[in-house]
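Note that one protein chain is taken out, while the other chains of the complex remain in position.
Showing subunit A:
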Amino acid sequence: MTVSNLTKGLFAVSFIPVTLLSACGTATRDTGEPQAMTSQIAAFDCKAESDWFPQNQTPKPPFDDFKGNSNCAFHQWSWQAFLWLTQSVDGEPRFLSFESPAALYGDSDLGSGILPRMTKSSRPELVDEFLQAGTDGILTDQNGRSVYYSQYLDSTFAQFVTEHDLTDPTKLASFNPDTPFPNGAMELKASWKIVQPNEDTSRFFTMPATVTLLANRSGKIVIDPEKTEEVTLALVGLHIAGRVEGHPEMIWATFEHDENAPNVPADATAETVVSKEDWTFYEAGTTFGECNRNPSNSASRKLDERTQTLTPVTQVCRLFEFGNDPNDAVNDRKSIAKNDSNIHDLNLQVKQQLRTESSVWSNYFEVGAIWFLKGNDFKANESLADDDFLTGSLKLSNATIETFTQTQSTMNNCFRCHNTNQRFPPEVTMTPLPGLEVDISHILVNGYFRSQQ
């Protein structure tokens, strides 16, 4: 890291947002983020493009004509995609008009995981996904409620799947393993917190929604499709994966709400108090050892069906600001520092612009993005268990979507799980899925197995 970048890194720490939702739902403090000076912005290598603003005019991010000739270009794409996806269309963010995986599969009742949402209407969204991928973790907020998740596909993704009939498990299993998604394909995953009465949500994007309630069944916590609740959801995280020219693996970017969780100091031990402040998913004074604990396999995880509250509450801490470990022992620290400073600089510029528009999206930030250094390294049957092909934010997690796997080297970035390896099924009677380039999308993988049920 250069001296100037170090300075920026420290500066970034001072930008920790401090307007929080307290447990009783009132804001405790106002944001204290400073305004960037024009001269400071001029010195940034990585610039927010002027045509992104105002946000209601942000053009669609480049796909066919993406020029991935610098680290900055990928983060610019990520931010532009976020601005475009959250652009108001017919009174709601564009991404909410995208198709759901369940709709793609034409199934009105797909069981656990994903249920159809009521698209393109003013009706409340139906959201029923609550388990974090990979670890069976349930992010339990300070009120004891589960965080919920929803997924979305753009029309290019959907058309590609339809054109090749990939919702048919037989067709998918025999699909050309070397064919990737086309340019323009996008898939998204959003994380939502249930808003409590009297909670100040002025800094969040919120929407009315119907969530499926949780139940104890056969020793497990599952959704009960028969029981729902009308709630208001606050957006706390958004994954954006998009296929651009030269990068069949997709660019995987993620955004979070400013107030989600504190960053963990690099030298923290289990006894380190990570923050003296309350955050949306963190209680002031919690030690690092108590952060991100996942009692998924434990007898201690309980659901009170009546109140829909879970124990224990999850105390969330963000392991790697900008999705990188500044003390990374394996990867090139200079490129890591550049990646991180680019994210920092873009965050500063975009958020400042959005504030001038009084946009709620000014309260969200890019955590990071990750992609292949050389897109032509992307092949079928790759486990992507190490960072050999990867660049950008190498330890990228969203604290609300991959809360419990931020640090484990086997799951600490998108490609650890979004790879092109073969997949084994949840039931012994099903057929495994061979390693394919399109396995990079879990929507297809999950749909493949659900279709065999």
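Please note the rule applied: contacts are C-beta pairs under 8 Å (C-beta built on N, C-alpha and C of every residue); 3 or more make two chains touch, one makes a residue touch a chain; residues count from 1.
Throughout what follows, contacts and distances are computed from a predicted model.
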item: Among "Cell division topological specificity factor", "L-lysine 6-oxidase", "Sulfate/molybdate ABC transporter ATP-binding protein" or "Fe-S-cluster-containing dehydrogenase component", UniProt-listed name of the chain not shown; value: "L-lysine 6-oxidase"
item: Absent-chain contact - pick from A:Gln40, A:Ser97, A:Thr179 or A:Asn381; value: A:Asn381
item: From A:Gln196, A:Gln308 or A:Thr405, residue that would touch the chain that is not displayed; value: A:Thr405
item: On subunit A, residues whose C-beta touches the chain left out of the figure; value: 134-137, 218-220, 268-271, 287-290, 293-301, 312, 328-331, 381, 383, 385-387, 404-405, 407-411, 416, 419, 421-422, 424-428, 431-435
